[in-house]
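What you see is the complex with one protein chain gone and the rest in place.
Which chain is which? They are A and B, in the order written, and residues in each are numbered from 1.
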Amino acid sequence: MALFLVNVLDGFVTGLLLFMLCSGLTLIFSMMGVLNFAHASFYMLGAYFAYQISLVTGFWAGLLIAPLIVGVIGALVERYGLRRVHKYGHVPELIFTFGLALLIEETIQFFWGKSQLPFSEPAALDFAAFSIAGNAFPAYKVFMIAVAMGIFLTLLYILTKTRIGMTIQAALSYPETVQNLGHNVPLVFMCVFGVGTAMAGLAGVIAGPVLGVFPGMAVQLGSIVFVTIVIGGLGSLWGALVASLIIGWMQTFATAYNVTAEQVLTAMGFTKPELIWDHPLQDLWTLTLPQLGPILPYLLMIIVLVLRPQGLMGNRES
Amino acid sequence: MKRLNFMMATALAAGLIAGAAAAQEKVRIAFIDPLSGPFATTGTQGLSIYRHTIKELVNEPGALLDGQAEFEMVPFDNKISAKESLIQLQVAMDQGIRIIAQGASSGVASALTEAVAKHNRRNPDDPVIFLNHSAVDPALTNDKCQFWHFRFDANADIKMDALTDDIAANPEIKKVYVIGQDYSFGKAVASAAQRFLKEKRPDIEIVGNELHPIGKVKDFTPYARKIVGSGADAVITGNWGGDMVGLGKAVMGAGFDKPIYTYYGATSGITAAFGEEGDGIVKLVGAGQVNPAPSPDAQAFIESFYESFPDLDLGQPQMANVAPMLAAAINEVGNASDIKAIAYALEGMEHDGILTGKTVMRESDHQAIQTVTVQGQTPGVTFEYDKSGRGMNAQTIVEMASKDSATTCEMKRP
Partner (left out) sequence: MSIASKTRLTAGTARLITLSSTMPWAFAMLFLLCLPFVFQTSSALTIMNQMAITIVFALSYNMLLGQGGMLSFGHAVYMGLGGFFAMHVMNMVEDGLWLPLPLLPIVGGLFGLLFAFIIGSFSTRRAGTVFAMISLGVGELIAACSVILVVFFGGEEGISGDRTMGPPVFGYEFLSQQEVYYLTVFWLLLATLLMYLFSRTPIGRIANAVRDNEERAEFLGYSQRNVRWISFCASGFFAGVAGSLFAINFEILTEENLNLATSGSILLVTFIGGVGFFVGPIIGAIVFTFLQTVLGLHTELWALYLGILFVGCVMFFPSGFAGLIAMHRRPLALGKLNLLFKPYLKVALPAITSVLSLAAILEILFHKRHGYGGDHEMVLYGISFDSTGYHALVMAAAIAAVSLFLVFRLLPEIRAAWDNANHAEAQA
């Protein structure tokens, strides 16, 4: 039971971290119709910048400055890259972000090399907040939960209660009308892109000490981020939150419990062959739930897409 | 000062060119390992160890054919892909190179050993020799063994033998958790751990034995929870690269403060990532040792390595044996072109390894038998890793480890 509680908390942290990435991505998608393949690369940039800044000023300055730099870079990419490609259509836009992801990864390796960087949590948070049955829960993770919740509430407030939020929502559905009303829609797009990437950068800063800072960190998260927003429904903030949490818990619980195919098959009345290592069905018998953990989100996405293409909470297809 | 540097380098370069012009035969070795991409550090480190060894132990002392010849490393980037490795093998052979060195990833090694065997079967008059400096899947010297493959690292079984010696000597360890990557090497580590622990300490309970997808796990926290929850007194893992960092940090972060036995838990940024937390906890089993240096010669050898390559680590001590042993084989044959005779000369060769003590290339399976050490992460050692102020210090030293271990290899000799 104690372990169950720990896993609930861990899954919650994983889910919220995913949400910080997805919220920006889903906003950008709903505004511009672009699936930003480079989104996880901005997450990576955030982590690397924060590491570099932390060498000089310590963790906290990095936490503030790195997302700002990433946001500015994001805005510039929108202004001078994406907007240029926009006129060619959606596929070239997608391909542009795909190429950008490659380029950012290579550029990072150019400057910081290929090894993992020693980026660790600030000393002020380097203690166990509490522990459940011997399992320590680091204070840093409590901090992660607080930041992610803060972001979600702020976003929700801005999007639904403020004037800017209203404009953004309107520009989502009727860009021409909003433009005619005198709003600068391209500027709004640029700002949304900047804010979205800045949030990815912030996620990178926060996740860096836990998940590691290395050139493969974007690829590792890249496709799962898409899976999440597709499951949640493209463009839906609540959908992104729900899907992030589902995936966070799904992956945590799948790895936490060693259910094996052997147990399941035996319970179903099959008997395990004696010489399992030469048996054609050896893979079936030796399969375990933790092995399947990483592919569960993809399976879920395919099922959702086939049965409900607009996603769990989305209201339109693409 | 800068200008002086520039001039000196120009002079040096001119000197080198002049030296080369002095008609010394170049014996070229193709180094096929990742030099770009996520595993580039491993490849770069290996290449630097080769270059250093060749300079210090072969070329400068004139140890190859009485100074008539010199070794030269020719790097080929295989991007840790089996396909690229085969292409690079072709390129190397086209350039006339018949000595191939590779080590990063057992998957690539098994592709290469098979390609080399095929080439030699199809071109019996023009064979190629494959020197494997660090791929440790036991199969390469057992079921998949072949005459043209020589392994200079201790294989996963040999390392586990030494590792379990260390565990067996520690009465406090009653429960062990084995975790690894889900592929041939991870499975080999797991089965070796079970076998040796049962043999040496039947009272030890293996409380967990699991494999996780390789390179796909973002967050190791759930695994760490299971490990802590199982009440294990020690963890054994064959993880490398990002999977090693992720697992180590998660396990220590979950409050685990008992030994974590690893195969690759140091250098390439890993020691720096573990930092102070890993001191006294992270252990590594490997061939040879750097700390403390086994002899004054070794001390000088390591010191000059760090002078030449201050950004890299001497992380794979067994790699320092490849060039000297090859040189000895070539000297015995008398020329560098009769690859078959060189391969026969390497078989059963005894060598006084600079970092690995007495080393023998076993005839039956082409597996090097050498000193294997269990090292612990310690602050303030002489030769630190990752410039992190800490490094690995040899704690249990097993000379000629597993020298009588069994092999299923049925060597077919040409």
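The criterion applied here is as follows: a residue touches a chain if its C-beta (ideal position, glycine included) is under 8 Å from a C-beta of that chain, and two chains touch if they have at least 3 such contacts.
Everything numeric here is computed off the predicted structure, so don't read it as measured data.
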Touch criterion as defined above, residue of A:234, A:247 or A:312 at the omitted chain: A:234
Interface residues of chain A (partner: the chain not displayed): 35, 81, 84-85, 88, 90-92, 94-96, 98-100, 102-103, 105-107, 109-111, 113, 223, 226-227, 230, 234, 280, 282-283, 287, 291-292, 294-295, 298-299, 301-302, 305-306, 309, 317-318
Chain B residues touching the omitted chain (full complex): 2-3, 5-6, 9-10, 12-13, 35-37, 40, 44, 48, 51, 76-77, 79, 81-84, 86-87, 90-91, 93-94, 106-107, 110-111, 114-115, 118, 122, 182-185, 213-214, 216, 307-312
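Convention: only the chains that are shown with their structure count from here on.
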Separation of mean Cα positions, chain B and chain A [Å, integer]: 36
Touching residues on chain B, where the partner in the complex is chain A: 37-41, 182, 208, 210-213, 215-219, 221-223, 225-226, 228-229, 242, 245-246, 249, 253-255, 268-270, 272-273, 275, 386, 388
Complex contacts: residues of chain A adjacent to chain B: 3, 6-7, 10, 13-14, 113-118, 120, 128, 131, 133-136, 138, 210-212, 214-216, 220-221, 224, 251-253, 255-256, 258, 288, 290-291, 293-294
